[in-house]
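One structure, pasted below without further comment.
A single protein chain has been omitted; all remaining protein chains appear in their positions.
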Amino acid sequence: MDKRGLSILLALAACLLLCAGLWMFQGLGGGNRGFILSLRASKLAALVVVAFAIGVSTVLFQTVAANRVLTPSIMGFDALYVLLQTLLVASLGTAGFASLPPGPKFMAEIALMTAMASLLFGVLLLKGSRDLPRMILTGVILGVLFRALSSFVGRILDPNAYAVVQSVSFASFNKVQPGLLPFAAAITALACLAAWRLAPRLDVLALGRDPAVSLGLRHRGTVLQVLALIAVLVSVSTALVGPVSFFGLIVAGLAHGLMRSTRHAALLPAAALSGAILLVGGQWLFERVLDQGATLSVVVEFAGGLFFLYLLLRGHIR
Amino acid sequence: MRPTPALAVALAAMMLVSMTIGAASVDLVHAFGDPRTMLVLLESRLPRTLAVALTGAALAVAGVLIQALVRNRFVGPDTAGTAEGAALGLLAITILWPASPLWLRMVAASVSAMATTALFIAIIRRLPVREVMLVPIAGLVLSGVLGSVVTFIGWQTDLMQYIGTWLFSGEFSGVISGRYELLWIAGGAAVLAWFAADRFAIIGLGDQVATGLGLGTRAVLRLGLAVVAVVTAMVVTTVGMIPFVGLVVPNIVARIMGDNLRRTLPVVALSGAVLVMACDLAGRLVIHPYEVPAGLILGGVGSVLFLWLLYRRPRHG
Partner (left out) sequence: MIRIDGVSHRIGKAPILHDITTHLPEGRLTALIGPNGAGKSTLLRLIGRLEPLQQGRVSVAGRDIAATPTEDLARVMAILGQQTSIASRLRLSELVGFGRWPHHRGRPTAHDHARVAEALEAFALTPMADRFLDEVSGGQAQRAHIAMAFAQDTDWLLLDEPLNNLDMAHARALMGRLRDLVDRQGRSVGLVVHEINYAAAWADHVIAMKDGRIVAEGSANEVLTEDVLSDLYDAPIAVASHQGRPLVLHHV
């Protein structure tokens, strides 16, 4: 990496540390410090994990789809996760589902999600890449279908299953289950590391299929590998905070703009760091300064949606 | 078999079935002798049946219009920001003037729906012409952005419950006499569209053709926008959004019968009514005596139909 890129990454890391410090120690009253600090620390960890998962998965997805305006969520990844979760609840029964320990249950969900997403989106991306807009529309509509099916299964089978669907149908950065956090953090760290190790191959993949094959990249295998990583990361972020459609778009856009490079070794950390800065800083601003704890997710989605329309009008979608 | 009579017979049969299904069992043959049964029929079953038919017919016609206006087969009133616009207008007037009369709320919802649909058309006019698939994507995202504004305001003002009934999976279980009559306005707007059918068909051919034939495109555009907005606003505020009707019905009818709107509009209206009626019946039967919202069933059935259309059609169809 060149000097400029490295110094930007260092600056981003410093900025994240600053935000994290503000989040942890600002307005720390007299009262029960230990309790407040541990509460804040677990929320901070959750925000950072989610930001890393969304940032890295979005950059990966844009590379594999050869398109700068997509996010996994626009293409229905998170809806698939919610559907699988609903089906699990439905087939195991709520009691059976609740009695499973959260860690292994989460792992099983992720494994199932990875298999399904690789299959479905592998077919879509490998076969449909010649007609990009149609492929996107297919993904969007599949998302609608998955959401309708989840709702339907939930309503028909069991009011408790429906409650599960409801709880993961809206994004909120306030409702992270602390039981999942250690697993989520470990999985995210592993997936991010795997993505980073793929970086040189991702650079080639970004050239498009023909040049990548000509350069001797195992195109199919790499695409499936990347899709599996995306599925894992989307599972983590959806399980923690629910579906987030457009936030990844802002983060990936920021990473490209800041790094002015197409090297994934630089893009991936930049996306992860800037995502974490936005989430931690944003949550601090809304929760402590503006006293509107629940608002960040809505604001983020609104801004992301506008950014998408802007990119569309600028002709960036092709 | 000609489509119109066949569809009419199917619709009539389903309407009869719809009259008999529900928590209280109703015997149609002996209903006239029994005042209690008559009450159930007139106050609940008949209004519900009519509401379903009106909604389906009006939304399907609105779908034809918006597809002609934007010249793209992959949009519908539910993917053009129209529903969210109606909700936004309703929300605004509820907050600004809580005691406002019903008619004023309906006007506000319609005007706001019209404004957002116009915004959608303005956006897609700036997209590259050849990119057929970008139009629905833009519409879906615009709907999402407007939806997040509505949700945000709803949260801030504790009106979330109120909004939920407008934007998420519309259903007909709450329809009783006195609470659905606004849908007649939607039906009336759809009939109005039939009188201007030729104009819409010409608009669908492009601005140049329309101008060449001496048609003032702006006036037709405004009329179309008004019909789409009124239909959607009435449906959204009485039963909530019913997805995909306005998207898939016009497509299927156009595949079979072509785009001569004067001939096809009645078929579109009947098919829309039949489709929504079928989904409502399915929703009432599948976990009887409980219900699954018709909007939810349409979300599933409609998206499958849509994917089928997407892959059956040649790309620039």
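Think of it as A and B in the order they're written, each chain with its own count starting at 1.
Here is the rule we go by: contacts are C-beta pairs under 8 Å (C-beta built on N, C-alpha and C of every residue); 3 or more make two chains touch, one makes a residue touch a chain.
The structure displayed is predicted, hence computed values, not measured ones.
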**Message:** Just to confirm, in the complete assembly, which displayed chains does the hidden chain contact?
**Reply:** A
**Request:** Looking beyond the chains shown, say which of A:Asp78, A:Asp203, A:Glu287 or A:Glu301 touches the absent one.
**Result:** A:Asp203
**Complete:** Among listed residues A:Leu39, A:Leu100, A:Ala186 or A:Leu215, the absent chain is touched only by A:Leu215
**Message:** Touching the absent chain: which residues on chain A qualify?
**Reply:** 63, 66-68, 199-201, 203-204, 206-211, 213-219, 256, 262
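The rule is short, and it goes like this: only the chains that are shown with their structure count from here on.
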**Prompt:** Using CA atom averages as chain centres, what separation in Å is found between chain A and chain B?
**Reply:** 34
**Fill in**
As the complex stands, chain A meets chain B at residues 131, 133-134, 136-138, 140-142, 144-145, 147-149, 151-152, 155-156, 245-246, 294-295, 298-299, 301-302, 305-306, 308-309, 312-313, 315, 317-318
**Message:** Quick check on the complex: what are the chain B residues that touch chain A?
**Reply:** 74, 123, 126-128, 131-134, 136-138, 140-142, 144-145, 148-149, 151-152, 155, 169, 243, 286-287, 292, 296-297, 299-300, 303-304, 306-307, 310, 315
